[in-house]
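Yeah, one chain of the complex is gone here, protein chain that is, but the others are all in their spots.
Right after this comes chain A.
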Amino acid sequence: MTASLIIQVAIGGLLMGLIYALVAAGLSLIFGLMNIVNFAHGELLMVAMYAALLLHDHLHVGLLLQLPIVAALLFGVGVAIYRGLISRALGVRFNSGMVQIFITFGLSIFLVGLAQFMFGSDFRTLNDGAISTATVAWGQIVLPVSQIAAGGVCLLAFAALALISRTEFGRALEATREDRDAVALIGIDRDHIFSLGWGIGAATVGIAGVMLASFYYIAPSVGTSFAVIAYITVALGGFGSLLGALVAGLVVGLVEALTALFIDPSLKEIGIFALYVLVLMVRPRGLFGRQ
């Protein structure tokens, strides 16, 4: 095992970690805002990947244009999920916690079924010519261009999220997170803030999905493993923390890659779960979580 191989695997893990981080950021935003775990989060990623595939195969839309289109589409999906399902679940009088869990869980099953019905269960790939196959080499370290691009776009998306949190809207989001009943006292419609929160959370996943689709297989079940990793990433980084999601995503990507290299590729998730259990024992609120 050479040093350059270890470095190559580590960088690859960190790049994948940026995608995990962005998926987790969307999940964390929604959870932090309204204390609802979106169990259909992985399926939103899957929807975004199929959307990218369809745009590419049928309309010959390139990667750069897929990004805004899919982000806008997923924004709409997020708003629709809040308006159509979540806002109703919030109004339930009995057992509303259970209703909130099962409503997104049911949505996840529905979306997987819908994808199977429309596209079949076959694994598909989006072959975007040069971007999908090109590599960059420094000495013996070789990395695919698509993954480097994905990492870069994810970082830009994080920068955008950080900018949003500094705007007046970001403050309103934070105020709603703190006290959803008190914002009406200053004329803020919490439903409006909640639906925008879902929209932004879903659009975030949309961007991750487009970049992931440029080098990863696409199937109805693809969201499941990413969702599990996203839950772990959010718990590791701290619920509701943007910086936490970024750092935790990088850590998870690195641990996964190094576990695969040093122990066994089929055991790569063991490393992530071990890390998760460790965090639960040592620091249950996560790296950057609020007390």
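A few notes on this one:
The rule is short, and it goes like this: a contact is a pair of C-beta atoms (placed from the backbone, for glycine too) under 8 Å apart; a residue touches a chain by one contact, two chains touch by 3 or more; residues count from 1.
FYI, contacts and distances are computed from a predicted model.
Taking the options "N,N'-diacetylchitobiose transport system permease protein", "Amino acid/amide ABC transporter ATP-binding protein 2, HAAT family", "Monovalent cation/H+ antiporter subunit G" or "Ligase-associated DNA damage response endonuclease PdeM" in turn, only "Amino acid/amide ABC transporter ATP-binding protein 2, HAAT family" matches the UniProt protein name of the chain that is not displayed. Only one residue in the set A:L59, A:A182, A:L267 or A:L280 touches the chain that does not appear here, and it is A:A182.
The chain not shown here touches chain A at positions 168, 171-172, 174-175, 178-179, 181-190.
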